[in-house]
Each structure stands twice: as C-alpha cells, then as structure tokens.
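With one protein chain held back, the other chains of the complex are shown just where they sit.
And now, subunit A:
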Amino acid sequence: MNNQVSYVRTQMLAQQPPPGREMGAVKWMRENLFAGPINSALTILGAAAVVWLIASAWPWLAASVWNASTLSECREIIAASWGEGHHGACWAVIKDRWQQYAFGFYPSDLYWRAILALGLLFFALTPVLFAANRRVANRVMGVVSLVVLAFVTVAEFRLIDPADAAAHSIWAAILTVTLVLAVLWAVHIFAPSKLIWFTAIYPGLGFWLLWGGSVWLPVVALAGFVIGWLAFRAAQPFGGPAQLVAMLLVPVLWWIYGAGVAADVLNRIIPFSIEAVGSDKFGGFVLAITIGVAGIALSLPFGIVLALGRQSNMFLVKALSVCFIEFIRGVPLITLLFTASLLLNYFLPPGTNFDIILRVIIMVTLFAAAYIAEVIRGGLAALPRGQYEAADALGLDYWKAQRLIILPQALKISIPGIVSTFIGMFKDTTLVVFVGLLDPLKGITDIVRASTDWKGIYWEPYIFVAAIFFIFNFSMSRYAMYLERKLKTDHR
C-alpha cells in the first residue's frame, strides 16, 4: 500500500524574508488599528475623541497667562488680547503661590533644610535602588545635586520672606548644603559600599532637617534599632523565638521609656540643636512627600513580615496576621486617620504628646502594609513548590531560605502590585486634610482660593497639583519597569 516514492533531501533550504504585506507599518496598522470592522470603528471613534478633547482644551490653554498678581488682572489680560468673553488659563497663580504648594507654612528661611532633606533622600536611596548600576547611580546623584543646589540658591535669594530674613545668612545655608553634598560625593566615589551607612542614618537625619530641634532626639531614636540588634544577639542562647521577642520588645521599651530621658541628658551634656519647626507649619508637597516616603519605607518591611506571618505554620502568628490584614483592609483609611488624630490620645499614657504627622505616618503605614502583605502573598503563592523543597533539601533554615531564595523571587513577581500600592498610598496622603493637615490638593488650594487675590480660580491649582503628583507617580512606575527588566533572569 506504500504509494509514496522514496525521497531523500540533498539540499537544505535557506531562510527567506516574509512576504511584503507581512512586514513594517502596513502590517502593524492592519493588525492593530484595522483588524476587522469593529476594530476599525473603534479606532476611528477613539481618534475622534482625542481630536475633540484637544480641540476643546486648546483655546483655553493657548490663552495662558503667566504674569499677573491677581485673578482679575489675569482676566483683563486675556480680554485684552483674545477679546471679551474668551476663557484662558491663568497660571500666574502657580507662579505667585508655588512656594506655598511646595512648603506649606514652613519658615521661608529654612526652605533649604526641606530641599536638602528631599535631595538627600535620593542619595540614601541610591545604594538600595541602583545598587548594581554605577552609571545610573552617578546620573541620579548628579541630577539631584544640581537640582538641590539650584533650588536652594533660588530659595535663599528669592523666596525668603523679609520677616524671616533678620538673623539669616544666605551663604551659611548654601555652604552647608554644598558641603554635605560634597561629603556624600566623596563617599560615593572613594568608598561606594559605605554609602549604605548614610541610608541607615537617613531616617534620623531627614527627620532632624525637617523638624529641627535637638540632634539627640533622632540619634536616640535610631539607637533603638542598634539596641534591638544587640538584644537579638544577647538572646541567642535562648533560641529563635526568644530572639524575635527581644528584638521587637526591647527597642519599643527603649522608645517609650528610655529615649526621651536619654535625649534630655545628652542634650544637657552636649547641647546641639537647630531651629525647631512645628508640625503645624508643614504643608503642601513637603508634607505629602514626608508622609509618603516614610509610609513607603516602613510599610514594605512590615508588609513582608505580615505576608510571611500569614503563611506561617504557627497558629497564633497566622491568626494575628490574618486578623490584622483583614481588619485594616476592611476599614476606610479616613477612619484610621480620624482614629490617629482623635482617639489615639485616649489610649496613650496621659501627658504623651504624640506628634500628629507621626501618628498619621503610623496609620498610613499600617494601611499600606496590609495591602502590600496581600500583594506579596500573591508572589509567594506564585512560586513553584519545588523552590521551597530545593531550599529545604540543601539544608537552608527558614530565614535563610526566605531571604536568599523565596523573597527575592516573590518580591520580583510582586513588583507591579507593590508599586501600585505605593502609588495609591502616595495619592492617599491628600486625605490627611481631613485631620487638619495642609495637603497640597485641598488644604493649600483652599487657602489660595480663599485669598482675595485669587478668589474664583478653579482649574489651574488642581491641574498643577495633579501634574506634580503625576510626575512622582510616573517616575515610580518607570522605576518599577526598570527594576523588572533588570531582574528578569528567567529567560522565558
């Protein structure tokens, strides 16, 4: 029944290019824009919507006014050049009030401290975010240094309120900033691995620059972590759980009972302090970034611990983690913020003066941590069982397996979710307006709109605030994509 003639190939065929209509722009358009009647209709509809949006916003944007001191002056200028009844954007309000958006009521002669604190944040983040990429690190640090110097110079020469200017030396401020940056560059160039120590002290340094006061308060607060580590080491003979308890309990006791006294004593022996700034002076993006950055930095480790707790075999640990996560996720953030501002004082020992921003940071951290825990749990669940088994079979204990094998992979999978949570949290910082803090979106904008000069302005402040938030959040999103690319080693 074999009808086939036997055949042996003597020559292999070479590769050939695909036919013309399967390449280039034509193929792309056919596949992506006009794949079928519905696709074509949607393409045309979408294009029409874009055109309509641009066409309706353009006259307003084209009639932008940048130089005016009041809204009525703005309107006069627009009427003069575009005719009566024409609407135009009045960006002059931003030019007039941008420092309030940036700094709230932070004293103008101390703007440099807030700028430096934000700039140093990037230096502190460099060893963490761009660890393996010196070229990117150089570029980020270079740009940040220039921006910080430029902003400090502008702030010192242009923004200082005459009322604050009395005993202020412009050059001392600029020199201090330059010196700090120079020292950090020296460390970065000559001992790049040591920059991580700056990361470790940054929380205290940033706090000190923003709030001022005695240097000893942040020092003793940071010392709590060292004490926790020492307690962890000291409890080694009593086994793992004892170590964990010691590591958590001892620092908390130190912060509640020891730190205040120690700071007082140290301040009496070696008094060193800078001008203090109260939390009521914070506002605008200084406030949003302070809460956002602190919340992000604290919620990630806390979220990891919660996620591991939820997977734990120990019943109590698991139950507590689940209860915490479900409770926090089940409650609106505003409720937690109200609790922070009103109720927390009832539960704390009488006489404790707990800073409102600190309380808000704690609540925002708890809130974000619960979401991050769930995102990371997804990452943990996505890992094949074999990874756990291989780590076990090699004799790695639980913590080593988590740290070296499981978490690096689980966190990598969770990057998009974690960054979404961070972005959401940063935007949620605007909710602090409900506990009386001056967030940029409503707090500051209401103040601007209540002033006689700018009464009646509507779109421009909101667009401005939205644009700034977009820049921050888009940067975070791009960084996450960079990280995902960098960590992509599975070559699937």
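Everything that follows uses one rule, which is that a contact is a pair of C-beta atoms (placed from the backbone, for glycine too) under 8 Å apart; a residue touches a chain by one contact, two chains touch by 3 or more; residues count from 1.
Just so it is clear, contacts and distances are computed from a predicted model.
Within the choices "Allophanate hydrolase subunit 1", "Alpha-D-ribose 1-methylphosphonate 5-phosphate C-P lyase", "Amino acid ABC transporter ATP-binding protein" or "Sarcosine oxidase subunit delta", the name that UniProt assigns to the complex's undisplayed chain is "Amino acid ABC transporter ATP-binding protein".
Interface note for the absent chain: among A:G83, A:G330 or A:G395, the touching residue is A:G395. The hidden chain makes contact, of the residues A:Q243, A:T339, A:Q387 or A:N473, with A:Q387.
Touch with the chain that is not drawn comes from one residue among A:L205, A:V277 or A:I405, which is A:I405.
For subunit A, the list of residues touching the undisplayed chain reads 384, 386-387, 389-390, 392-397, 400, 404-405, 408-409, 412, 487, 489-492.
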